[in-house]
Structures are given as C-alpha cells and as structure tokens.
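One structure follows; several queries about it will come next.
Apart from one protein chain that is not included, each protein chain of the complex appears where it belongs.
Chain lettering (A and B) follows the sequence in which the chains are written, and residue indices restart at 1 in each chain.
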Amino acid sequence: MDPSRKRKIRLAAALAAAVCLASVLAYTSFSAASEAAKPSELREGHSYEVTGKVVDGSIARAGNELRFRIRDRDGSKSVPVTYTGSVPDPFREGREVIVSGELKRGMFVADRDSLVTKCPSKFTKQEQSS
Amino acid sequence: MEYALALLVLAALVAVVVARPLMRRGDEERLESGRIQELSAAKEAKYREIRDAELDHQMGKLSREDWRSVDRDLRGEAIVILRELDRLEGRQPDGVEGPA
Partner (left out) sequence: MAGVGSACLAIALLTALYAVAASIRGARTGRREWVTSGRRAMYCMAGLCVGAFVILEAAFLRSDFSYRLVAEGSSTDTPTFYKVTAVWATQDGSLLLWATLLSLFATAVLFLTRRSLRDIAPWATAVLGVVAAFFLCLMLGWENPFDTLAVAPQEGAGLNPLLRHPAMMIHPPMLYTGYVGFSIPFAFAIGALITRHTGADWIRATRRFALIAWTFLGAGIMLGALWSYTELGWGGYWAWDPVENASLMPWLVGTAFLHSIMVQEKRGMLKVWNASLICATFVLALLGTFLVRSGILDSIHAFGASTIGVQMLVFIACVIALSAGLIVARLPDLRSEAKLDSLLSREAFFLLNNLVLVGLCLVIMWGTFFPLISEALTGTEASVGPPWFDRLTTPLAIVLVLLTGIGPVLAWRRVTPRSMLRILRAPVTATGFAVVALLAFTDAAKSLPSLLMFSFVAFVLVVVAQEFWRGTRARRVMTGESWPRALARLTGRNRRRYGGFLAHAGIAVLFLGVAASSAFIQQRDVRLSPGDTVKVGDYKVTYERATAKLGGDSGGTGAPISLGAVMRVQRGGESYILRPSRNYYSTTDPSKGVISRFFDGEATSEVDVRWGLRRDFWLAVRPDLVSLEKPIARADRRFADSPGQVQAVVIQALTELYRQDPPPAAFRAIVSPLVTWIWIGGAIAVLGALVAAWPSPEARLRRVRSLYAARLGRELSRA
C-alpha cells in the first residue's frame, strides 16, 4: 500500500472516530439532561433542576427529611420542597440553591443528595453535591 | 497626594531602567552568538537522540539492523548541525579553533 493511500485511510479512520464520538456525545447528553427551571416555571410530571433562593423562615426538619420553600431569585412565588440526603454546609435561609427532582401534587420531591448551595462570597464558590 | 507622588517616582525609576539600552547604542552584541546558542541546543538534542537510540537497542526494542539505520540517519543530521556551528564559530572541521 503506497504511503498516500495509507494516510488517506488513517485520515478517514480518524474522521469516522470523531463523528462517532460526536454522535455519542449528542445522543447521551440530550437524553440524560435535566432541564433547568425557576420555581415559578415548574410543571407537574416533569423532572427539573430548580435554581432559586431559600425562603426565610421556611426551613424545618422532620426526622431524616429536610423541608423548605424555594422561590425565584427575583420573585416571590415559592414552592415547597422535601429533601433527603447530604445538606451542604452553607445551606441556610436566603441562600441560592440548586436542587433536582420532580413536582408531585404541588410538592417538589427532590432527588437524594442533589442539593447544591452557593456560598454568598462573590467569586469563591463552595458547593456540595453527590 | 500620596498616589500622585508615587506615580511620579515609580515612572521615573522605570524610565531610567528602560532608557539605558537606548543610550548605549554602539554596544551591539554579535547577532551570531544567539544563533550559536540555538545550534548548540539543537546539537545537544541530537546527541541525546543518538544516545536514546543506542539505549533502545541495548534494551532490545530495536533490532541491530533497525538501530543501524536509525543511528546512521541521526548521525547525518548531527553532522549538518556541527558543520553549521563550526562555520559560525570559525572552527576547522576537526574542532580546532582558527580561521577556516
């Protein structure tokens, strides 16, 4: 096999591998992704990753469960959340959090260990998630 | 006030440091000494390659024929570099100093 033909084959193989990788990326990511939403945008029966602020005075603990309300960053409509799992250190009322889960009958049931809290400092972000 | 004073002082210091080369215009270093350094670095790299190939052969990664051919190529490339170096440094091919 002459060298230029060898090189063309190698190039074709590399391109094929790249196309393969790209399609795997696209397919797996779009099917596994969870939609980001604000508390005011939640709809029943669909899983979301909700971003919002913890409403003051809404934090309560019932056994292993953590309950609080989450509202839009610049809004007042809030949604109740029940959560089990690790609670990040910076978690407290008024802080911005992200939590994944599904809205069921008006209550947002969060996935285990999906709570992430942002620390209030401007650029150093601390978070915990699993 | 402190800010303006510091500005002036620092600017003056920097100006003195960066302007000195512009004053001493006549002291030009030979352009070639830089090229010599580059060639020396290239020569070192080539020597290292020759040693690496020998080590590979000793460790059995290259058969005797393969090593011979690789070694020949590398030594040829090294000689090209040495020739250029000698020309710049005004040396005889056997490494003696003096006009060519």
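Note that in this section contacts are C-beta pairs under 8 Å (C-beta built on N, C-alpha and C of every residue); 3 or more make two chains touch, one makes a residue touch a chain.
Quick caveat: nothing in here was measured; it's all calculated off a predicted structure.
Engineer: For subunit B, which residues reach the chain that was dropped from this view?
Structural biologist: 1-3, 6-7, 10-11, 13-14, 17-22, 24-25, 28-31, 33-38, 40-42, 44-45, 49, 51-53, 55-56, 58-63, 66, 70, 89-90, 97
Engineer: Contact with the hidden chain only, please: which subunit A residues?
Structural biologist: 3, 7, 14, 17, 21, 24-25, 28-30, 32-36, 49, 51, 61, 63-64, 73, 84-90, 92, 96, 98, 100, 113, 116, 118-119, 121-130
Just so we're on the same page, only the chains that are shown with their structure count from here on.
Engineer: I'd like the Å distance between the centres of subunit A and subunit B, where a centre is the mean of that chain's Cα atoms.
Structural biologist: Taking the average C-alpha coordinate of subunit A and of subunit B, the gap between them is 54 Å.
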